[in-house]
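Only one protein chain is missing from this complex, and each of the others stays in its spot.
We call the chains A and B, going by the order they appear; numbering starts again at 1 in every chain.
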Amino acid sequence: MNSSMVIGQYVPGDSVVHRIDPRAKIAVIFFFVIIVFFANSVMSYGLLTLFAVASAASSKVPLPFIMKGLKPVWFLIIFTFLLHLFVTRQGEVLFSLFGWDIYEEGVIQGAVLSLRFFLLILVTSLLTLTTTPIEITDAIEELLGPLKKVRFPVHELALMMSISLRFIPTLMQETEKISKAQASRGVDFRTGSFKDRIQAIVPLLVPLFVSAFKRAEELAMAMEARGYQGGEGRTKLRELKLGKRDFILFAVFLLLVVGLFVTRN
Amino acid sequence: MSHIEFRNVSFRYQEDSPWVLKNVSFTIGSDEWVAIIGHNGSGKSTIAKLMNGLLFPQEGEILVDGETVKPDTIWNIRKRVGMVFQNPDNQFVGTTVKDDVAFGMENHGVPREVMIERIQTSLEAVKMQDYEKHEPHRLSGGQKQRVAIASVLAVSPQYIILDEATAMLDPKGRKQIMRTIRDVQEEQNLALITITHDLQEVTEANRVLVMNEGEVWMEGGPRDIFSKKDQLKEIGLDTPFVSQLAEQLGHAGIKLSREPLHHEELLEELWTFRSNM
Partner (left out) sequence: MDISFEHVSYTYQPGSPFEYRALHDVSFSIPSGSFVAIIGHTGSGKSTLLQHLNGLLVPTSGTVTIGDYRLKADEKNKQLRKLREKVGVVFQYPEHQLFEETVAKDIAFGPENFGVDAKEIDKRTKEAIRATKLPEELLERSPFDLSGGQMRRVAISGVLAMNPEVLVLDEPTAGLDPSGQREIMDMFYDLHHEKQLTTVLVTHSMEDALAYADHIIILNEGEVYMEGPPLDIFQHQDKLEKVQLDVPEVIEFVTKAKHKLGIELDYTGQSVAELAKDLAQKVRGGRDHE
């Protein structure tokens, strides 16, 4: 019951990829997303694919979990491929399909774009698969650190995110509890017309909001009682430190970038 | 000067609403265990919130170790006066036990190395050291409350207020908390202020404040308080089972030499009574 509640897509593990500093992960993914658009030869695409697949393999995340992350975008990848296949009219005609000419360039374009798409999704979903939401929050707080100088509320934003994460399971339990209580009073959440079902949500939503507000109020008081007064003068327990592992990643990534530009046409 | 002092304190939430506290005065020593009892609405919880500056009185003054509680002293005072609230869920800020214990220390700018050490010792004090990495939804209510106590201890306050901290727990959780509180009170030289309905909790305190309609109705040791049953009945408060039994024994002609607080005391009294016959 409770133990089954997993937030986001995180798959617990102890692999190299799991242990890499979340800031390093975010930075590398950010630049990877950029360099994907520079690839233009078979070799350069080969290198990128090698990097992405090797990362996925060393994360030791079981394949089904990775595939699950790709599921919602499969359609887009295939659609992109088909679109290019049928619309591009350059190069030699390879063959005819239902009276429609398929050009060589169309196959290449479609394959390339789909591959790009696939690489982007694979690498970014690897971040959420191997990094806890709270680590991502910490990393974002650190990476946005410089914005504090222009009075951007970086700390508050990060605290808000972490408190939301903390309360997701609590509110999920609450939702279940209230929906059971209302079902016991004769509400049917499953059948009936669309309008009926929308109406059935009201007895669930109102109590949820009321309770969320009450929780927020009490939490604010508890935080104040424990001396919370904003980000200034605060120290931090959770500390991010770049280690050897992270520098190795940077080095590998640098090699990839160099390799990419060497193999470009 | 080590005590909390209420000097003629009156409080109301809004100008046109009735007074919640009326001219309340008392002191609490820095190593005492004081229980505050009374009906819902008697002003108990307001007292707690006034003690660490979550609310400020309209009249009178509250002093913590000689320092008046006011907006510019509260950050300092909140280091010395820690608070545990009723709802275990709504005071758990961190995503894990360790992070939650750290929260108060982070606020007070405690260096990281010191934090790590104090997380360890304060979790040991409440016997939760094996749960460092647990998330709150995997803990029971009693465990969450023990973490809340650890979080307060980590800031090393002089006074700890437990505002109905056991009210939402099952008997098992309640017992764990009581054991924790007792250990903490024994091992660390600090004051405990427990706001409660639990009569068992009251018998363990050094002193009891009985609140009624915003005023201090009675004050004294638990033995004195429970011996004044008629006065307690007048405001509709219960007395413990042993106390009721002792009263009825009195009606049946067995006069005891003192008000018993638990079974053992009553049985001893009866033993003595029998041998003296």
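Keep in mind that, in the parts below, contacts are C-beta pairs under 8 Å (C-beta built on N, C-alpha and C of every residue); 3 or more make two chains touch, one makes a residue touch a chain.
Fair warning: this is a prediction, and the values are worked out from it, not measured in the lab.
K.L.:
Omitted chain: which shown chains does it touch?
P.N.:
A, B
K.L.:
Among A:P153, A:P169 or A:P207, which one touches the chain that has been omitted from the display?
P.N.:
A:P207
K.L.:
Who touches the missing chain here, B:K22, B:K127 or B:H197?
P.N.:
B:H197
K.L.:
Identify the residue among A:I178, A:L237 or A:V257 that touches the chain left out of the display.
P.N.:
Answering carefully, the residue with contact to the hidden chain is A:I178.
K.L.:
Touching residues of chain A against the unshown chain: what are they?
P.N.:
1, 3-4, 174, 177-178, 180-188, 202-203, 206-207, 210-211
K.L.:
Mind pulling the chain B residues that touch the left-out chain?
P.N.:
Per the touch rule, chain B residues meeting the hidden chain are 39-41, 86, 140, 167-168, 170-172, 197, 199, 236, 238, 241-242, 244-245, 248-249, 251-254, 263-264, 266-267, 270-271, 273-274, 277.
Simple rule for what comes next: only the chains that are shown with their structure count from here on.
K.L.:
Please tell me the distance, in whole Å, between the geometric centres of chain A and chain B computed from their C-alpha atoms.
P.N.:
Each chain's C-alpha centroid was found; their separation is 45 Å.
K.L.:
Which residues of chain A touch chain B in the complex?
P.N.:
Listed in rising order, the residues are 2-3, 5, 134, 162-163, 165-166, 169-170, 173, 214-215, 218-219, 221-229, 233-239.
K.L.:
Quick check on the complex: what are the chain B residues that touch chain A?
P.N.:
49, 52, 54, 75, 78-79, 82-83, 85, 87, 89-95, 98-99, 102-112, 115-116, 119, 135-138, 151-152, 155
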